[in-house]
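What follows is a single structure, and I will ask about it in a moment.
A protein chain is absent from this complex, but the other protein chains hold their places.
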Amino acid sequence: MINPVEFKSIVDRYKVIFFDSFGVIKNYKGLVPGMKNTFDYLEENQKEYYIVTNDASRSPQQLAESFVKLGLDMITADKIISSGMLAKEYLELKVPDGIVAYMGTDDSAHYIESAGLRTLPVKAIDDSNINEVNALVFMDDEGFNWFRDLNKVVNLLRKRNIPAIVANTDFAYPLNMHDVAIAVGALANMIEHVVGKKFIHFGKPDSQMFMFAYDLVRAKGPISKKDILMVGDTLHTDILGGNKFGLDTVLVFSGNTQPEDAETSITSTGIVPTYICETAVVCGK
Amino acid sequence: MINPVEFKSIVDRYKVIFFDSFGVIKNYKGLVPGMKNTFDYLEENQKEYYIVTNDASRSPQQLAESFVKLGLDMITADKIISSGMLAKEYLELKVPDGIVAYMGTDDSAHYIESAGLRTLPVKAIDDSNINEVNALVFMDDEGFNWFRDLNKVVNLLRKRNIPAIVANTDFAYPLNMHDVAIAVGALANMIEHVVGKKFIHFGKPDSQMFMFAYDLVRAKGPISKKDILMVGDTLHTDILGGNKFGLDTVLVFSGNTQPEDAETSITSTGIVPTYICETAVVCGK
Amino acid sequence: MINPVEFKSIVDRYKVIFFDSFGVIKNYKGLVPGMKNTFDYLEENQKEYYIVTNDASRSPQQLAESFVKLGLDMITADKIISSGMLAKEYLELKVPDGIVAYMGTDDSAHYIESAGLRTLPVKAIDDSNINEVNALVFMDDEGFNWFRDLNKVVNLLRKRNIPAIVANTDFAYPLNMHDVAIAVGALANMIEHVVGKKFIHFGKPDSQMFMFAYDLVRAKGPISKKDILMVGDTLHTDILGGNKFGLDTVLVFSGNTQPEDAETSITSTGIVPTYICETAVVCGK
Partner (left out) sequence: MINPVEFKSIVDRYKVIFFDSFGVIKNYKGLVPGMKNTFDYLEENQKEYYIVTNDASRSPQQLAESFVKLGLDMITADKIISSGMLAKEYLELKVPDGIVAYMGTDDSAHYIESAGLRTLPVKAIDDSNINEVNALVFMDDEGFNWFRDLNKVVNLLRKRNIPAIVANTDFAYPLNMHDVAIAVGALANMIEHVVGKKFIHFGKPDSQMFMFAYDLVRAKGPISKKDILMVGDTLHTDILGGNKFGLDTVLVFSGNTQPEDAETSITSTGIVPTYICETAVVCGK
């Protein structure tokens, strides 16, 4: 059986900590109890930290505000690395002009607008503008009519050979203790199979997420990957991605992975975290 | 280059003909011109024929009526073999009681009702009846709210370990000359990946479709598979499935496959029809 | 927790029993203790039985002899249904002439020879005969040099657009208590991905295996699928395939599935056997 260790004893060995958001810092009930301690401790000990999240539904500003509302005042927009930021970087580099069509809420469209591009929700594509559409981005599972717009997207991609960017690779996310919701990554994968084209996927476990975070860290001074710790609740995204990028990893039990299933999951997937902790909470003083 | 041959010269060599429906007999414009001749010829020459279709949206009666409306009076319900009939057989054999939840129109639910089971559209599942739901069937892409009911289905399958049956394996179907629509097979595949469970899929190229048709033919007297010809417009369903079942196959150009792409498609997929014809039309006298 | 039931109490309700071979009747140590009782009981009670196995390495005669050597004198070649027999039927129906190249031992080539076709081990293909090769069959993982012949097969399939038949869909098989071996199904899948063509796969869980067995049963008189029981040790082949074909199924713990993992496996895969028994042994009198 697996013996979890104290998170504090681990965090002390690293200079920079990457945290997954959902299932580590917060869950459907709100803040994971005690996480305020963790961020206080990191601040006091001048450790750098980033929140690395497969979330393109809201801007880094909005994501940071959601943490502040939970009592984590120290979390500012510059601490957030979201898969939406990679989509934005792609668009800046590879889509010089024209319209970027999107699936998602108006909030999620801000990533595209911040790249200086004109945005258009898929529902507004028509014969008058379809030839100006130069990219399609899957941002969020909400904000559109699934039946109408998923069908519309299939036909858009059959008519225009444009890049399709998936800004969140997750297949599902938890709604409450009992229910999950289909995430935009699953919708995008379905469309990818229907049209038979290769989409551009951004999000953990893909290393481009970790590279983006690593570049921010390095901008502040030289650092080795050995000094960075990735903390996550999901073997297939946080731990697999962190391991592949060369980081040490901690699996916590405050989200997707249950203590009683951990050993079986680790053995059957071959995805082995460096450490296992109950939670990412730094306890007591 | 491929030289198509006359359909009549081929059909004369077989006793029984299996036809795909969409892309062979009819398309989005209506009847494929000349197909009335083909069925007249089959009747005159006392050849048996069946329409083998990945369609669970309507009953065999309704499907037959749709052919009669196009002028093919000879096509009766007993000539139709649909993937919905396999779903029905599965339910009869494997689901003794309780409720069968379905995704699809009311028309598609008739298959389940004809198996003597109580049906419930997914939208009507609630705490009062979820424990009586003993199977879920994906029948059709219409008749439900995609956002609400696809999410509901994911949570149903997480709470109840019941069989999920997919009554149409297609990923898309043509709407008109320019557009396609996402078929229920693609929706079901997405859900299968989200929940990580194995669904039961019925439809070409799976051999169970051909077996069902073959059993009907054999019920009328002994026949060899060598005397049966499968006619289809799609390499991955009609031709692959027909070949695997041991039938000779004809690829026609009245649907999914274009003459100019045929050679490339056949070479790159390795799916080789026994014959190639422009259409399944028996010409002139 | 799952409570296994007595196999005898179940077998009494059915007229025909299909058994998987490895993991049910025998394992790497020899006969599963007590299985002689089971077959004596079936004979005494005039129940029909068949052994339905993903094995194309030896002929039905040789497979039957291997059971006789273990003390099961009643098992004759006509009781054996192997995936090799489906490959043979395919070749008889679809490959009228020419050479059939094969990967496997000389024993496995007997299936092809019994279809009246000329066989050639892949190693013997050269410029003088490559144009006569009209099909390729993957029979067994032994009997050839993997490096030389797997590479040779890739190039054969790039030069000749011929059907590739996989006569055993298994990915691995047990060698002894500690070790497994890669089965020919895994080798064939690798080649299928390398060349990008669709192969024809025969073996459980595909329904064509069950149909072949069902046809033999029906040849002796009318029978409903409700009177047939499939007994297997593997959820993904025996149970999934039996369920899909409409048969009742028993999962036994004498092979691939361990009692302590059964509930987790059934829940996570959604593959639910009708019954669970410790073994397929009919005990006592």
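For reference, chains read A, B and C in written order, and residue numbers begin at 1 within each chain.
Everything that follows uses one rule, which is that a residue touches a chain if its C-beta (ideal position, glycine included) is under 8 Å from a C-beta of that chain, and two chains touch if they have at least 3 such contacts.
These numbers come from a predicted model, not from an experiment.
**Q** Can you say which of B:Asn3, B:Ser128 or B:Thr264 touches the chain missing from this structure?
**A** Within the whole complex, the residue contacting the unshown chain is B:Thr264.
**Q** Where the complex has a chain not shown, which of A:Glu6, A:Glu65, A:Glu89 or A:Asp179 is the residue touching it?
**A** Checking each option in A:Glu6, A:Glu65, A:Glu89 or A:Asp179, the one touching the absent chain turns out to be A:Glu89.
**Q** Give me the chain A residues in contact with the hidden chain, please.
**A** 89-90, 93-94, 157, 161-164, 195-200, 206-208, 211, 225-226, 236, 240, 243-247, 266-272
**Q** What does the interface between chain C and the hidden chain look like in terms of residue numbers?
**A** 145-147, 150-151, 154-155, 158-159, 171-172, 178-182, 186-187, 189-190, 193-194
Following the convention adopted for this analysis, only the chains that are shown with their structure count from here on.
**Q** Roughly how far is chain A from chain B, centre to centre by C-alpha average, rounded to an integer in Å?
**A** 40
**Q** Once you find the CA centre of chain A and the CA centre of chain C, what distance in Å lies between them?
**A** Taking the mean C-alpha position of each chain, the two centres sit 44 Å apart.
**Q** Would you mind pulling out the distance in Å between where the CA atoms of chain B average out and where those of chain C do?
**A** 28
**Q** Chain A: which residues touch two or more other chains?
**A** Residues of chain A touching two or more partner chains: there are none.
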